[in-house]
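Sending over a structure as structure tokens; questions will come in a sec.
Heads up, one of the protein chains got dropped from this complex, but the rest are sitting where they should.
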Amino acid sequence: MAVAKYTFDLKTSGCGEVIDITPRVREFIQSSGLKDGIGCVILPGSTGVVTTIEYEPGVIQDLLDAMERTAPRGIPYAHDKAWGDGNGFSHVRSALYGASFSFPFSQGAPVLGTWQQIVFVECDNRPRTRRIVVHLVGE
Amino acid sequence: MAVAKYTFDLKTSGCGEVIDITPRVREFIQSSGLKDGIGCVILPGSTGVVTTIEYEPGVIQDLLDAMERTAPRGIPYAHDKAWGDGNGFSHVRSALYGASFSFPFSQGAPVLGTWQQIVFVECDNRPRTRRIVVHLVGE
Partner (left out) sequence: MAVAKYTFDLKTSGCGEVIDITPRVREFIQSSGLKDGIGCVILPGSTGVVTTIEYEPGVIQDLLDAMERTAPRGIPYAHDKAWGDGNGFSHVRSALYGASFSFPFSQGAPVLGTWQQIVFVECDNRPRTRRIVVHLVGE
């Protein structure tokens, strides 16, 4: 049993960008030498989401549309009144849909469906450089 | 310390079916011989949700109603225009509410409330056979 720790950086163009990070997660599992266990991906930050989705443009747009229904951009946010950075909706999306994602891995690969990718959903209202952290615990 | 890996299959009737999978999770922990640790349940697929709920018909209906508000069936989805399978809403529900669920286990049982069950929420628009994967890491 061991822990393997990885980080990588992403440059995003701001809210609406959804990035497939599955290839990085696969690489990390392979380079760890671990075969079986549990992994956890987190954005250490409060304006992004980590989840899974079929990585195709249509459903990505549909996901963003749904977030627009639950935490729309064009309404008043108390966060914006206090801090003036205009990204209250970004914080709310992250708190609702989660900045971390956990998954089993088996035989040196994440357990995912064929049409299921681990993605980082940028929710902030400006381009960001993001550090993503992946920990693996297993054997 | 060890990893224990389990899979099981579910037959679902399509969107609206919510299945209590806590008994299976309990069995797996017992048969692993592990007492304490962390477990992770995942649907390897992009049109279902794993979460917890009090498993009674009223609140299950309420959950489905809430999903209908945030990702309704009767609106246009870009996914459906591109792929024609009519389950854009299913993908969106899975991405928003999560295909995996993690939990602590202690003294050979999952740490859950008395009225709290781990459930698989079928979101797809047709009957599916689902493989669910459960990994346990602990001692």
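As written, the chain order gives the labels A and B, with residue 1 at the start of each chain.
We take it that a contact is a pair of C-beta atoms (placed from the backbone, for glycine too) under 8 Å apart; a residue touches a chain by one contact, two chains touch by 3 or more.
The shown structure was predicted, so the numbers you read here are calculated from the model rather than taken from an experiment.
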Absent chain, residues of subunit B that touch it: 1, 36-38, 40, 51-54, 56-59, 61-63, 66-67, 69-70, 97-98, 101-106, 111-113, 115-116, 137-139
Hidden partner interface residues of subunit A, rising order: 1-3, 5, 38-40, 42-46, 70-71, 77-83, 88, 91-92, 94-96, 98-100, 102, 133-135, 137
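Following the convention adopted for this analysis, only the chains that are shown with their structure count from here on.
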Between subunit A and subunit B, centroid-to-centroid distance (C-alpha), Å: 19
